[in-house]
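A single protein chain has been omitted from the complex, and every remaining protein chain is retained in its original position.
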Amino acid sequence: MSLSQIGLGLVLMALLTTAIGIPVGFVAGATRSAEGLRWARRLAYLFGISMLLANVTMEIALLTHDFSVSYVASVGSLATPIHITMVSLWSSLEGSILFWGLILGGFTAAVAYLQRQGHEDYLGYTLGTMFVVGLFFSFLIAGPANPFRPTPLPIPTDGPGPNPLLQNHLLMIIHPPMLYLGYVGMTVPFAMAIAALLRGQLGPTWLRPMRNWLLLPTSFLTMGIMLGGWWSYEVLGWGGYWAWDPVENASFLPWLVAIAALHSAIVQQRRGTLKAWTTILIMMTFLLSILGTFLTRSGVVNSVHSFTQSPIGPLFLGFLAFCLVVVVALLALRIDTLTSEPSEDAVVAREGAFLLNNLLLVTFTFTVLIGTLFPIIAEAVRGVKVSVGEPYFNRMAVPICLGLLLLMGIGPALPWGRASRAQIRRALLVPIPAAIGGLALAFLLGGRHPSVLLTGALAGYALWVTLDQASKPARARLKKGESLPTAVDRSFRKAPRRTGAYLVHFGVIITFVAIAISSSYQVNLEASLTPGQSAEVGPYLLTFDGIQLIEKPHLTSQQATITVAKAGKSKGVLQPSLNYYDTQREPIGTPAVKTTLTHDLYLTVMNVGEDGRLGLRAIVTPAVVWIWIGVVIMVAGTILCLLPSRPVRTTKSVRAVESAA
Amino acid sequence: MKPIHVALLLLLTASIVVSSLDAREDLGVDSATSMGQPNGTPLEGFELEQRTEELSSLMRCPVCQGLSIADSPTLLAQAMKSEVRQFLAAGYTEAQIFDYFEQSYGEFVRLEPKAEGFNLVVWIAPVAALLLGLALIVHRLRSSKKETTPIGEATPVDDLDSYRQRVKQEVGS
Partner (left out) sequence: MNRTVVLVGALIVTPLIVVLALSFGKDPRAIDSPLIGKAAPTFTLRDLDGDVVALEELRGQPVVLNFWATWCQPCVVEHPLLIASANRYEGQVRFVGVIYQDEPQDIRRFVSQRGSWGPSLIDTDGDVAIAYGVYGAPETYFISSDGVIAEKVVGAIRPDVMASILGPLL
């Protein structure tokens, strides 16, 4: 049997499993039959295993250069290094959808296993819904996007290799899987939301697992988005990390809504309100993931990352339409079962901040969505192509982000539930000195832009509140006479999620500040240099030493050597290059970056003249590295949130502090 | 070797052609016919560089995807950027320069949609969404204040209650 046949066989098995799994899951959900649930779980494992084996088969085909498999013939090449060959599984459309199948199978099996206890009320429906999504992807892999198609004869002896951009940097190896884990992972909370609607209730056995299954893909998305930005910065050579490209936006949209959902889930847990709203947000997260996939795969938007136009576009749109209709219908039929909320006392203070947070995040989402889709809308309405690019998005995003930063400060400072005006006033006034400090610091460091000064003030305020809130339980324990390590350890173990949440906020504040600084104080230089000439940028003196030609298989590279000196002292050599791939006319530059804690020196080759003149672009951007650091802190915080809390001996007064916080 | 500063190195034209021709000869496109007289004042030095960057960052590089001509390293973008610089140096205004590029590349070349006609949708819709949301929140706050029941008499939902019970047990253990 050929690998093509084995692969297709496994995909067909996945298709069959999901097709059977749908009725089994939904019937088990409706009848609450333990036996049915067991079968649904078995089918989930089978689905996961079929997808795993199908992917293993493709990896074998790739690694053995079996060009009789169509996908290998289209992305494989004998000259490609082995690690690139391995990851070319997701370098092109068909392979990436197969890889999606693996992740979806993995998530389905994981939910079936991890939620086997305590979530029984919902699990049948949850798995049933995941099987529906699984069926769609299995169908895509088995039919329209089948990577296992046999190559038409004669079978080639070598292939073109994957997209050159993918071969350019190792980040590209981990960036797509992270995004896929995020996108696909959103299926789980979505399935749980559908289950809750079908069941007509949202209890704690729903909320806690849902929140974890929402947190997990959100952290993957966070990482994926950051790695994408980093890759764009290190590889694309234009000196930026975020261009509001439609595909970048597509990953940003579900992330924003997921953040909103995580916050409204807190209100739901605390107050029993916002149930329907949380459900809607969760479902939007998944729908936006599908929309994002559609935008990426269909070629309807103009983007760096999109795959070429393919027949699966309409199928994805059909699936999106199907999901939307189901969601709207379900909401219309069942939303009233979720609105039986207690209106204990006035929705003031902290809840108000949460509502505003949700409002800003949803407005942000809507803005990015309409900006991304507007070129399509305008063409449909006016028949004219327009662009909506970075300047638009930046203009819209800056005030929204400042608003979010403000809320990150005042929200956690406010008390839950009813509070007197005096209490609120005091809570809000205490951190004011920190805001003044932040403002002063921003000014002293040379900040003059109003947006940078405002960021400084709001960040100072938010930072104070974050640290204050994060340390509150430990401080209460200290007062009770516990030693510092014990107090910290206990309060952390008692509520890792609380600590994690404030750690995430801390990371967000760092990232916001870093973005504000780095986008406002770039120093840019374009110079045309002959060997031996120098140019000055920021604190650096750059001397152009010469150009070297480097021949590699499939590409020729012009590498410039530039000696970097600062205040008369040599700071080493940077070697940006221009790469000419055999298949492309326009060369792709590889920048050279010198990163320090305060700023980055970023060099790219614009062009190399016949006479050996170098067109060099040099950018000094402050604080870039702190963007990545901030995001890493955010991800670390999310991981803390995923840790289970463990019982800790607590005195009454400590408990009072903890529950009030 | 004396360091060379950016402002002195304006004319970084793309290395499209390295010809023996005298570049100062009045060759190329007769842009004055379509652009008319410059409406602004000629810029030079640092101000010229700054304005060039500003305008370039608002203009889409036609052959790249979503990048401005300020950011794009492609030859076409570099050529466009050097034209922007020349126009600014000749005293053309932002509007004139945009109109010129729009004549050949269409509205597509503006990275930020012109706020007029149907394009207003993309500018107004987000603001409208924000205001609508605010109105909903205010409405919610108002109505929930009216329904306020005294604390203690509130009847929590059953599942929330069981959750609280569990938390109490956990804390107490």
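By written order: A and B. Residues from 1 in each chain.
The criterion applied here is as follows: a contact is a pair of C-beta atoms (placed from the backbone, for glycine too) under 8 Å apart; a residue touches a chain by one contact, two chains touch by 3 or more.
Bear in mind that the values here come from a model prediction, so they are computed numbers and not experimental data.
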Displayed partners of the chain not shown (whole complex): A, B
Sole contact to the chain not displayed, among B:S68, B:S82 or B:N119: B:S82
Option from A:I174, A:I377 or A:A565 whose C-beta touches the chain left out: A:I377
Touch criterion as defined above, residue of A:L171, A:I335, A:V398 or A:L441 at the omitted chain: A:I335
Interface with the undisplayed chain - residues on subunit B: 13-14, 16-19, 21, 23, 26-31, 33-34, 62-63, 75-76, 79-80, 82-83, 101-106, 108
Residue numbers in subunit A that touch the chain omitted from display: 294, 298-302, 309, 313-314, 317, 320-321, 324-325, 327-328, 331-333, 335-336, 373, 375-377, 379-380, 385, 585, 610
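Here is the rule we use: only the chains that are shown with their structure count from here on.
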Rounded Å distance between subunit A and subunit B, as computed from the means of their C-alpha atoms: 23
Subunit A-facing residues of subunit B, complex: 1-6, 9, 12, 14-15, 18, 53, 57-58, 60, 63-68, 71-75, 78, 106-113, 117-119, 121-122, 125-126, 129-130, 133-134, 137, 140-141, 144-145, 147-149, 151, 154-157, 159-160, 162-163, 166, 170-171, 173
Residues of subunit A that touch subunit B when the two form their complex: 201-204, 237-240, 243-246, 272, 302-304, 340-348, 352, 355-356, 359-360, 362-363, 366-367, 370-371, 374, 377-378, 381-382, 384-392, 395-396, 418, 524-529, 532-537, 541, 543, 586, 589, 604, 606-611, 613, 615, 617, 647, 650, 655
